[in-house]
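Below is one structure. I have some questions about it.
With one protein chain held back, the other chains of the complex are shown just where they sit.
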């Protein structure tokens, strides 16, 4: 039940082992996001992630707790990086432990959707033509709205 | 893009590393199922998983390929155990790699739902009162039906 | 003509058999096409346990590793399996 904001690469195996512990629940879902080597239209050679530390921690803790209450999680973890990231490096990792698979998977889905639109991080892509701030996606806003509309249980 | 049926415990970290490889896609979702120490009404001390090997392999390969086509996966993996399993041991692991998070998460969700109702495995729980075959759940059949009805994209 | 019968889980346990060859020479001479329902009827003659086990409402039939309805036609060398609903994962 914790959040990490870090500049170091995410050790997915270590995070998983710590999330699950010695006596795992029945169902564990995880999601990992990586830096892609391309954006919609151009190549990406490096990503820079700016963040608002105090607010980011608060938002991520709140959304982990919301997901835990909504889906009855016995454990959860959100790790988000900041700073300079090379192509193929980890950006974000979320994990959820629940009694049933639907709850664990939906919790990861919710945490990622909410994180994308509510957590104060901003991506700047470095490419052949220089740096460029990434624009937010309408599809992210729509995915976020599903959780309020009752489209998803 | 492969299936493993095995009696040995699932090495989640090794499976993850092999699924992702050297140049990961943008989005990786995983699900792990463990043996619970309780069923609906009674304690469980051990689980025995019977399976129909040739059919299980075929069903799991088909459902991995279906998920890959439906969600444009660049890689997927399904590992399912058989034989005697102690409490807290792994039963099943699925992983999906896609370009976007929604596809990777939905693919894991679909693979698990389909696997539960379509793959020929049968659980027998060992408890204080002896062994007992696990009955299938209506909720599993309902979750499975979502993927045909268009409730889930 | 003969086929392979496989039984799994509670069915295997109740009937005390997991796999056997079923000779259909007599039946195949009598009727042009044999389906899963005919095999169930034939096996049900083996006794009360067989009749009960093979006529439970949730019984699943898999012919050559594909789940089928009882009207599926059976051919020489086929593998026909009977089992309760799956509970893996």
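Quick notes on this one:
Just so it is clear, A, B and C label the chains in written order, and each chain counts residues from 1 on its own.
Just so it is clear, a contact is a pair of C-beta atoms (placed from the backbone, for glycine too) under 8 Å apart; a residue touches a chain by one contact, two chains touch by 3 or more.
Predicted, not measured: the structure shown is a model, and the values here were computed from it.
Taking every chain of the complex into account, the absent chain touches A. When the omitted chain is restored, the residue from A:23, A:65 or A:136 that touches it is A:136. By the touch definition given at the top, chain A reaches the unshown chain through residues 33, 49-52, 54-56, 58-59, 80, 91-92, 112, 115-124, 133-136.
Keep in mind that, in the parts below, only the chains that are shown with their structure count from here on.
Between chain A and chain C, the least number of touching-chain steps is 2.
Between the CA-based centres of chain A and chain C the separation comes to 50 Å, rounded to the whole angstrom. Residues of chain C in contact with two or more other chains: 89.
For chain A, residues that reach two or more other chains under the stated contact definition are 101.
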